[in-house]
Structure formats: C-alpha cells, structure tokens
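With one protein chain removed, the remaining protein chains of the complex are shown where they sit.
Lettered A, B and C in written order, each chain numbered from 1.
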C-alpha cells in the first residue's frame, strides 16, 4: 500500500486520527513516518500536545508501518501499547518514526519515536513500544 | 477536590477529554471512576470504541484519582502509560476504574481497569498501568 | 495440575526458579500464590531482594497460574513482562499473587502483585503485568 492509501484507510477507520490531522509522510516495508500538525485544540496547560494526542499518533504510526509491510491486514488490532513521555514537545508539528522490530505470523512488535523540533535538532519527546495481533497469516 | 471540580479541570486542560465526553462518576482518596459515552464518531471498524479513546479515558481517570487524593497538583504529568487491550468493548458506554497503588513524593503509580457491559456483567476490556511525575511535594 | 506438580515442573525447567527457592503455596483456575524465602545471597545494597529475583518470582508465578488454569501447556512462553518497583521489600520472604485477567486461545494476560510483610500488614512491593503466548489451543 502507498502512504496515501494507508492514510486514507487509517483516517476512515479511526476518526480520532483524522481529528488530529494525522498524515503519513513516508512508509515502506518495516517502517512509517507520520505527523500531526501543531493545533491549539490539542494542547494541555503549558502549551504542548497532550498525551492522548501523542498516543493516538504513535498507535496510528505503528499501524501504518504494519500495513506498509504486509499490505491490507483485516482486523489487526493493538494488543499492547507502552509509552514513556520524556520531554515536553515544542509547540510545533510532532513526528512519529515507527519501526517494525519483529513481524511474526501472529504478532507484530514495533517501536515508535516521537520527535519534536527543527530538522536536524529533533528532541526525543516520547518512546513507544507496541504489539499488534495479526489475524493468523499462513505459514510461509 | 470534588468529582465535579476534577472534571472541569481535566476538560479545561485536555480538549480531547472533553471531545470524547469524559465524565467523572465518583472520586475519593486513592481512586476515581470515570466514563465515556458510546459515540459513533469514536468507533473503529467493527463498531467499538477506538484504542486512542480508551487510552485517553484511562489517562484522564488516573489523573482524576491523583487529583482526588492530593488536591490540585500543578503540572503533574504522565511519565508512563502501558495499556493491554483484552476484549473489544461492547458498543456502549465505557467505564474506567482507576486506583492509586503507590503515592510517593515524586511519583504516583496507578492501575486502571476499563469495563464494558451492563452492571454486574462488566467485561474487562483493557488493563492499564501508569506513572505520574509529581512536582516534588515536601516530605511529610 | 496440583501446586506440587506445578512447582516440580517449573523448577525442572527454570534452574533460576530453583536457585531462588521458589515454592508454590496455592494454585487453582485463574490464580497462583508463590513465594521466595529471604536469602542473603539475593540481596542488593540496602538489604533487600534484588530486582532480578523479584522478576524471576513474578514470571514463575504467572506461569504457575497459567498451568493451574490450563493444565500442562507445552512451550507456553512469556512474550511480555512489565514490572513497576514500588517499595523496597522487607528483609523477609516475598510473596507473589498472580491472577489471570484474560485467557484467550493464543494469549494469556496476567497480573502479579509482590507482597512483603507480616500477614495482614503486607506492603505492595511491586506490580507486574505479563503476557504468555500459548501454542494455539483448539477453538472451544
């Protein structure tokens, strides 16, 4: 699937992804790069993107990386997501870089790094790991 | 703080909480019970509340339990949230029961159970643990 | 399986469980209660049971709860374990109470509470969640 097809599929399936302005910038086998624009509506006191917005971005980026690897997977569902918030994001766009660390038959395990800042000076804002249950692919 | 005061504070600070219709049903020292109503806009394919909605509910419920325990805490921030999705929620209201398992000077650790179903027949939909960094309370 | 059979199986399979003196006190469908005795060899500076000892106890207690629920499961393996250390354990025996929160066909999800202290005055020393991958049980 192309980045555009993945974005359309995710925004159709998860209205919250659409609400936060989720877009995919790049995707290929084993990875995806996604973004949410800075938006006053998503801030929490202190002027930064809220935790739930960061979690929604990370979850959608993982899903994008899996779709980019496997093609359209019906009913792949998140089974675990663990996020560590490390820094307040800057009041600017937030980028997610998702990597598939294991693609098993029944489970995909991913890592996501949420980055904030000008290109070349990004801060690691949050670190995320997650597992997706896959609908029993056939043995290779 | 009362349940009503906590709800007002959270919805003012986190627009996403307001967007999903977050309400607090009960809160006291060490716990909070919160709810999001079922809403067609939050569903994902299959007709259930999306993962990000569940994470937003759990995060807000933890924060409510901390506020109910300590009173107004400036700048308490989530440092870790880990969620395990166990069952698809029913297409109905989703309830979060948050418990403070440790209240340290610098860190609060909470557990949240997300429950779906008619009273007395609730299913455990997701299990969440989370840590909040506290702004250095004085020693007791 | 009885508590004694489970203990024998675990100590045969995981030498570290035997090394730390792991014993099962009770087990039944959906739960297990296990213990490691206090032992000077396992302490870390400060006189408490080390983190790895606590993790080994929690992992074995989860496995015991699964065996007590399903009977002998060949090659069930831990897929995730997440531990939060909340208090230093007392210099005494450490107890683990493991509960199965979801028993799916392919995955079991458990919670473990590590407790230290005299009966009736136990402190919650650590909170653990974990997933075990199961070898594809038949549909019920």
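Quick note on the criterion: contacts are C-beta pairs under 8 Å (C-beta built on N, C-alpha and C of every residue); 3 or more make two chains touch, one makes a residue touch a chain.
Quick caveat: nothing in here was measured; it's all calculated off a predicted structure.
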Sole residue of C:3, C:56, C:96 or C:134 that reaches the chain not shown, by the stated touch rule: C:56
Footprint left on chain A by the chain that the document does not show: 82, 84, 86-87, 101-102, 109, 111, 124, 127, 129, 131
Positions on chain B contacted by the hidden chain, ascending: 79-80, 82, 106-107, 131, 133
Missing-partner contacts on chain C, residue numbers: 13-17, 19, 41-46, 50-53, 55-56, 59-60, 75, 77-85
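In this text, only the chains that are shown with their structure count from here on.
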Chain with minimal offset from the mean of all protein Cα atoms: B
From chain B, the most remote chain by mean C-alpha position: C
CA centroid of chain A to CA centroid of chain B, Å: 22
For chain B, residues contacting two or more additional chains: 82, 84
